[in-house]
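What you see is the complex with one protein chain gone and the rest in place.
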Amino acid sequence: MNYIDYVQLNPFQKFVYKLKSFFMAIPGALAGFFKAVGKAIVAFFVGIGNFFKDYANNFAVGGLATKLSYVIMGAGCFLNRQIIKGVLFLAMEVGFIAYMVGFGGGYLSQFGTLGTKEAYTGLDDFGMPVKVEGDNSMLILLFGTLTLVIIVLFIYLYILNIKVAVNNEKTVKAGNRPNTILQDLKLLLDEKFHVTMLAVPTTLISCFTILPLIFMILIAFTNFDHDHQPPNQLFKWVGFGNFGDIFISNQLYAQTFGKILGWTLIWAVVATFSCYILGVIVALMINKKGLKCKSIFRTCFVMAVAVPQFVTLLLMAQMLSQSGVVNVILHNLGWVDQPIKFLTDTSNPTMAKITIIIVNIWIGIPYTILSTTGILMNIPEDLYESARIDGASPFVQFMKITLPYLIFVTTPQLISTFVGNINNFNVIFLLSGGGPSNVHMYQAGETDLLVTWLYKLTMNNNDNNLAAAIGIIVFIICGTLSLITFNNTKSVKDEGAFG
Amino acid sequence: MIKSYKARRTVANTLIYVILTILSIIWILPLVWIVMTSFSGEEATFIDHVIPTSWTFDHYIDLFTNTKVFDYPRAFLNTLIISIFSCIISTFSVLMVSYAFSRLRFKARKPFMNVAMILGMFPGFMTMIAIYYILKVVGLSQNIVGLIIVYSAGAALNYFISKGFFDTVPKALDEAATIDGATKNQIFWKIILPMSKPIVVYTVLTTFIAPWTDFILAKMLLRDATDQYTVALVLWNMTDKEKVDTFFYNFCAGAVIVAVPITALFLKMQKFYVEGITGGAVKG
Partner (left out) sequence: MFSKTKKVAGVALAAAMVVTAFAGCGGGSNGSSSNTSSGSNSNTSASSKQEVKAITVDEMLKDADLALKDEGKNEQVSLKVWAPSDALDTFEEQCKAFTDNFSDRKIKIEVVAQGESDAAANVMNDPSAAADVFGFVSDQASKLYPGGYVSPVRAQYAAAIKDTNLQGAIDVASNDGNLVSFPETGDNGYFIYYNKSLISEDQIKSLEGIMKACDDQGKNFMMNLGNGFYGCVIPLTAGGTYELDADGNQVLNYDKDKTVKVAKAFADLLANDSHFVNDDTDKVLASQLRTKKALAGVSGTWKLNAMKKALGDDFACAKLPTIKVDGKDTDMISMFGYKLIGVNANTKYPYTAQALAYYLSGEKCQQERMEKLGWGPSITKMVESDDVKNNTCLKAVYEQQAHSVPQIGLAGSFWDPTGAFGSYCVEKKNDLTEAGLGKAFDDMVKSITAV
């Protein structure tokens, strides 16, 4: 079915078609995913095989410079008058060895046990309690991870060093002179410009996103909870134990997880689509032809985007509290007798959920207006023209032209909003703090999302292992959803991230 | 026929006016209320009427002079420093990454983009504890320098929108320049960047605002270093349930002080913001 056919369907058919194609796509997407993973694994091992073949081969056929650079990095550069490059390589090797001996090696050797000596408090000869430090499992894990990352980087550099040596040898054999440092630098501004552009961001992301992420993923496989807190206590590897607890064995965790997951998904769907659809409607109203004062209306809404979100949320939380201004107004109007507990009613948690969704609409609509106004104006006018001639009512026009067009163009944005809502920490944390409390949940309240539960587990209860496991589950949910929808969306197919 | 069409349109328009006016009021009222409350001369915090019976400017003065419990001016300065530096670094970083992904072709491009996308799907809070300890190793935990680095480091992952923008710039420009002997470096600085004003402004705007609105990372990293606190953190602490009773009016005043410049900036730059997201969204 192509776009034209699709547009001609009625809304219900469209919905069915969308739904059908969504579910039809799941097996395909999953199969595609596993195929890709499989391919990647095969490619990885083939790559390793090839590497060792080349590794041995290059050593056998290589000249002195090449052979030497198998032991002394940079030798292939020194012997070919690339002094600066050679010094850099050599410095890397020396630095790496120094790091491993002085710092990383020690941590890496304890990586398997995460430490064996527990800290304790003893007494000195004056009867003063003195802390005797033991191993710190968390630092062992963190620096062990860092060391592993550094080893991988070093292996990459090592291979690069051999490659450079081999290439230099080839160049010399062909009677040319290997690149000087100036020539190399020039390359960085032209053919290899991407290296220049990406070097700093990649380094920063590796240090502050990837490394911490690996660390936290590893924590999901330890028992780093409130009873095993470094530096006073040790923690150790427990395999998939935490996932087992969350899903099955620990009834309280499993029950809490189930409830929170359900609400997280409901929240994400409702929050995403309510803001989207209502926002589009308001945007259409504002952009209606012949309407005056457009900019005044728009400014009113844009103000809500411009004011920092945490300010509006904190404000709303105060306004909606039991003694807040909303209850005061309702009371003064004589509409309510007892104040309404918008966000804290334990016996009626649905109230809090609805309140949060409404506040979220207040926050979300202006974003939709901002992001769709331009697109709305881009819809070809003749589409509407012909629809009008056919006698289509504005509602039909909206359902048949505007919405499909918008969804077609903004699907990627919708997906990222959806993922963003699954991870929407601010709205929940600042508005209700997860409340109202529910006595049947572990460290969580009725409106907690997985992410706010994750926060509470780490910050209030120091259950880092559970938090990390939940983080991984959130990732799997978001990843699966995006994978399926992205692969199934036309507008991303030409330039999708998952190619 | 024409008359009834016209009549119908007038009715429709009137209806839209009414709806939009009501909605605008709903959207603007909380903001009006916070400004009004920040000037309230009431003695009690939680009162049974909406419009204050007396007015005062004291909360603003108090905010800047009574710095013992909450050092608002200090926090304001801290945030300003953070946002200026992180804005500069982040803008370059975002533009460089998105340019590289959009217009340069290299072997690692697809894998890099996939990795960036995967990273975006982990809850951001998950990594904060580890970030704290990494910064601690280099002596930058509990310090605004550490915050600047972390804000800037994460920014590059949000390259999608500006990549979408660069995708729309015609490839022919690059080709023509290459024929004229320009290097890729020159093309980026001299040709593409000057014509990318909307996306540059958009990136500057979003990265500048980010530190003013984030409190959770600041809270995680700064901990008890109260002299390094940011505005968001101070304001958040003011609404703590033990403090809100005493500091609610100061909170309102503090929020107004933050919100006014950001709102003004935003309204002024709105055009670029819209162009930025629209341009980015169309191409994904």
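Note that the chains are named A and B in the order they appear, and that numbering of residues resets to 1 at the start of each chain.
Note that a residue touches a chain if its C-beta (ideal position, glycine included) is under 8 Å from a C-beta of that chain, and two chains touch if they have at least 3 such contacts.
Values in this document were obtained by computation on a predicted structure and should not be read as measured data.
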| item | value |
| --- | --- |
| Identified contact with the non-displayed chain, of A:Pro129, A:Gly175 or A:Gly334 | A:Pro129 |
| Absent-chain contact - pick from A:Ser274, A:Gln397 or A:Asn462 | A:Asn462 |
| Those residues of subunit B which, in the complete complex, touch the missing chain | 43-48, 68-70, 132, 136-137, 141-142, 223-224, 226, 240-242, 244-246 |
| In subunit A, positions touching the absent partner | 102-103, 106, 118-133, 139, 226-227, 229, 231-233, 252, 321-323, 337-339, 344, 346-347, 437-440, 442-443, 459-462 |
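Here is the rule we go by: only the chains that are shown with their structure count from here on.
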| item | value |
| --- | --- |
| Length of the line joining the C-alpha centres of subunit A and subunit B, rounded to whole Å | 18 |
| Residue numbers on subunit B that touch subunit A, as the complex places them | 9, 12-13, 16-17, 19-20, 23-24, 26-28, 30-31, 33-34, 46-50, 93, 96-97, 99-100, 104, 106, 109-110, 112-114, 116-131, 133-134, 149-150, 152-154, 156-157, 160, 167, 183-185, 188, 209, 212-216, 232, 235-236, 239, 244, 248, 251-252, 255, 258-259, 262-263, 265-267, 270, 273-275, 277-279, 281-284 |
| Subunit B partner contacts - residues on subunit A that touch it in the complex | 138-139, 142, 186, 189-191, 193-194, 196-198, 200-202, 204-205, 207-213, 215-216, 282, 285-286, 288, 290-291, 296-297, 299-312, 314-319, 323-325, 328-329, 331-332, 362, 366, 370-371, 373-375, 378, 394, 409-410, 412-413, 416, 419, 423, 425-426, 429-430, 450-451, 454-455, 458, 464, 467-468, 471, 474-475, 478-479, 482, 491-492, 495-499 |
